[in-house]
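Got a structure for you, written out below as structure tokens; questions coming shortly.
With one protein chain withheld, the remaining protein chains of the complex are depicted in position.
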Amino acid sequence: MAEKRYVLKISCADRPGIVAAVSGALLERDCNIVEAKQFEDVIEKRFFMRVVFSGINGQNSLREHQEAMTPLAQRFEMDWSIRDCETKRRVMILVSRFDHCLVDILYRKRIGELPMDLTAVVTNHAAENYAHLDLCGAPLISLPVTAETKRAQEDKLLELIERTGTEVVVLARYMQVLSAELSARLSRRCINIHHSFLPGFKGAKPYHQAYERGVKLMGATAHYVTDDLDEGPIIEQDVERISHSDSPEDLVRKGRDIERRVLARALRYHLDDRVLLNGHKTVVFPD
Amino acid sequence: MAEKRYVLKISCADRPGIVAAVSGALLERDCNIVEAKQFEDVIEKRFFMRVVFSGINGQNSLREHQEAMTPLAQRFEMDWSIRDCETKRRVMILVSRFDHCLVDILYRKRIGELPMDLTAVVTNHAAENYAHLDLCGAPLISLPVTAETKRAQEDKLLELIERTGTEVVVLARYMQVLSAELSARLSRRCINIHHSFLPGFKGAKPYHQAYERGVKLMGATAHYVTDDLDEGPIIEQDVERISHSDSPEDLVRKGRDIERRVLARALRYHLDDRVLLNGHKTVVFPD
Amino acid sequence: MAEKRYVLKISCADRPGIVAAVSGALLERDCNIVEAKQFEDVIEKRFFMRVVFSGINGQNSLREHQEAMTPLAQRFEMDWSIRDCETKRRVMILVSRFDHCLVDILYRKRIGELPMDLTAVVTNHAAENYAHLDLCGAPLISLPVTAETKRAQEDKLLELIERTGTEVVVLARYMQVLSAELSARLSRRCINIHHSFLPGFKGAKPYHQAYERGVKLMGATAHYVTDDLDEGPIIEQDVERISHSDSPEDLVRKGRDIERRVLARALRYHLDDRVLLNGHKTVVFPD
Partner (left out) sequence: MAEKRYVLKISCADRPGIVAAVSGALLERDCNIVEAKQFEDVIEKRFFMRVVFSGINGQNSLREHQEAMTPLAQRFEMDWSIRDCETKRRVMILVSRFDHCLVDILYRKRIGELPMDLTAVVTNHAAENYAHLDLCGAPLISLPVTAETKRAQEDKLLELIERTGTEVVVLARYMQVLSAELSARLSRRCINIHHSFLPGFKGAKPYHQAYERGVKLMGATAHYVTDDLDEGPIIEQDVERISHSDSPEDLVRKGRDIERRVLARALRYHLDDRVLLNGHKTVVFPD
């Protein structure tokens, strides 16, 4: 009988005995710990843990594992989840004019780098812009937004998210600011790529701001969306070296490379349950 | 007769014929171009050039080269300089409590990485803190600063700068803000290391700000001092990857490594005449 | 009348007067130097230069510029070329099983990052593997290779290269070793991506070699193809940090990201005439 793998994610107030209790409970059900990483925030006194375990003879179902963990989780007041590593998350991608992040995610999905099912690609632009893309069978939905239609279109979007069972929403250079209500509804499961190195250059045209300021490094930031624009918990960042001879257009070009790789990494970390929230910061256990 | 090398630095409004005129003038005096880099800011229509040349039979003195270049410089309304590559610049270092940048510069000077003479090390702390350091014969001068004594101490500092023929002032983690007057007097020749990646975290305790914000990369910035604090033209920046498991103290430790290498690079670029000002930005021709 | 831009590439034995002669010749024809970079290899006594210039009133054609430069080129025994910046190079891509580099180049071409026309995509695998890709109208040609058919297939390939006017051949993870004859025919215009950091791990399965050796950084190398396998002049390299927890499969995944960005950079440098050969090394003038 084939071995199955599960990923357990825990955060709770730090106190003695958590690791012993968790590892004891897994041992009791003949589960083997394949990977484990933990972190104690000594300032906030909070504990974070990610465990990949396998059922040695595979007889336990996900539900059984969840039930077995429940008393422990209650005892330590854990924020927790268990997921079957084989179960792919359902992901929706929102995109505007620039499609480099979308194309990159589609490719990584196709070759198996990103364990996800695509529920839909939504754009506020015309659908025909993306007609040449292979969306792996997912529908392409155009929801143009104006100040007047914003609320109605967000309602449609939310309805679509719920109807398709979307678990993760990716803003892949989607240039519309989500309303506070929608941000709240998508809390902890909506990832944005901010096309600059936060907190350096917030707001519009950050690469032009970087050019004006003459910085020597330029970057991108992937973060969870909150109602505080550009201030959500940061998941991943990266930079590249630039120089005086880079025009604003060169910066935009270099930015595309950084954006797509930062967003892809952040999304993979999220899909692999490697990101835990710690207040307005994240704990990321990379592979 | 030994060959001598000179470095010529030019910036001026861009118009046709500059390179032909400069290279023709050098050829006429039997000088050979060893290195040349140029840049045209097509937005601002400004031209920048750095040329290292050698007198083929070495008979031209620095003064002769300067005289020969003068008509050309007037014709193109150049901001320019020529320097004998063998002539070391006279450098003063200002330091406060943390001495990692000071120690690093002293070491690089000793092994010949930084072509400079040290005129003095000035601190606003007690001189005995630095008693164990080998200052290469330079005096250590303590100028403690309070709100009341600031003006008087800056006068002393300026007098010292002038008396010692100091050409470059390095703020090597000097934690006093220079007055607008002094900043103006040291315009284009005073280099500060800002212990963060600008424009991200300005002001005090940037590493603690970075910790609070949960960023995934942390950096340092070397810039020319202007009267606009933390906003002077940026010469060099660098970053390192950090994670949730870095405490504020870890960030300070990692920061020391970034600060000292960014400041050393910026200082070397300046000493080698590799930095040209372009408004509130720089053009840097690295080696 | 619109201004036209040209790129001039020069290498020759170093001697006085080259810059003066070139810039003087351009000035004489009312051309303006937009960008210029030069390098003197003081050990080999060789001079390298790349100049982008524009005809001020645009009346000179490419042929006129070439004719005007010819006497100069002869006088200094230059290895040289002039190209109209608007003229796209004709590129053929060769690919085997893995298509990440191919897909990346196609995307960059589509959005205008790579100034090229695609003449064909050639694979030694079955054509249907690539059927889902948008090849911008270029034909997909399958030329399977065995020990017996290698010479015949290379003849077909060469015939195809010539018939299509292909100027640049990109081995985008093409897993066949070119014969010495074909390498020689494609000298200086065939770019390979070596999926490791040379000279570290040559030959087959370099990521598995890197895993076995326990290195902490892993990279990729783009180089010109010569008959000395894995030893051609290096154009570009990059690395990423890895750790003990990366499996061989993780290294392959991380490798894909490095490979595609290193190859894309090398190709862009080549298409922009930024790469000059210096014996078995390159001089690269990046933007």
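Lettered A, B and C in written order, each chain numbered from 1.
What we mean here is this: a contact is a pair of C-beta atoms (placed from the backbone, for glycine too) under 8 Å apart; a residue touches a chain by one contact, two chains touch by 3 or more.
Quantities reported herein were computed from a predicted structural model and do not represent experimental measurements.
Enquirer: Looking at A:Gly24, A:Pro71 or A:Gly203, which makes contact with the chain not pictured?
Expert: Touching the chain that is not displayed is residue A:Gly24.
Enquirer: Check the options C:Phe39, C:Tyr174 or C:Tyr207 and report the residue that touches the missing chain.
Expert: C:Phe39
Enquirer: For the chain left out of this view, which of A:Glu35, A:Glu86, A:Asp134 or A:Glu181 touches it?
Expert: Checking each option in A:Glu35, A:Glu86, A:Asp134 or A:Glu181, the one touching the absent chain turns out to be A:Glu35.
Enquirer: If you put the missing chain back, which residues of chain C would it touch?
Expert: Looking at chain C, the ones touching the missing chain are residues 39, 41-43, 197-201, 213-217, 219, 233-239, 243-245, 247, 278, 280-284.
Enquirer: Just the residue numbers, please: which parts of chain B touch the chain that's not shown?
Expert: 35, 100, 103, 107, 111, 113, 132, 134, 245-246, 250, 253, 256-257, 261, 287
Enquirer: Considering the whole complex, not just the chains shown, which residues of chain A touch the missing one?
Expert: 16-20, 23-24, 26-27, 30-40, 42, 56, 241
Criterion: only the chains that are shown with their structure count from here on.
Enquirer: Where the centre of all protein Cα atoms falls, which chain's Cα centre is nearest to that point?
Expert: Located nearest the centre of all protein C-alpha atoms is chain C.
Enquirer: Any idea how many Å lie between the Cα centroids of chain A and chain B?
Expert: Chain centroid spacing, chain A to chain B, equals 42 Å.
Enquirer: Let me have the rounded angstrom distance from the C-alpha centre of chain B over to the C-alpha centre of chain C, please.
Expert: Going by mean C-alpha positions, chain B sits 37 Å from chain C.
Enquirer: Quick check: what residues of chain A touch more than one other chain, meaning two or more?
Expert: If we look for residues of chain A contacting two or more partner chains, we find 245.
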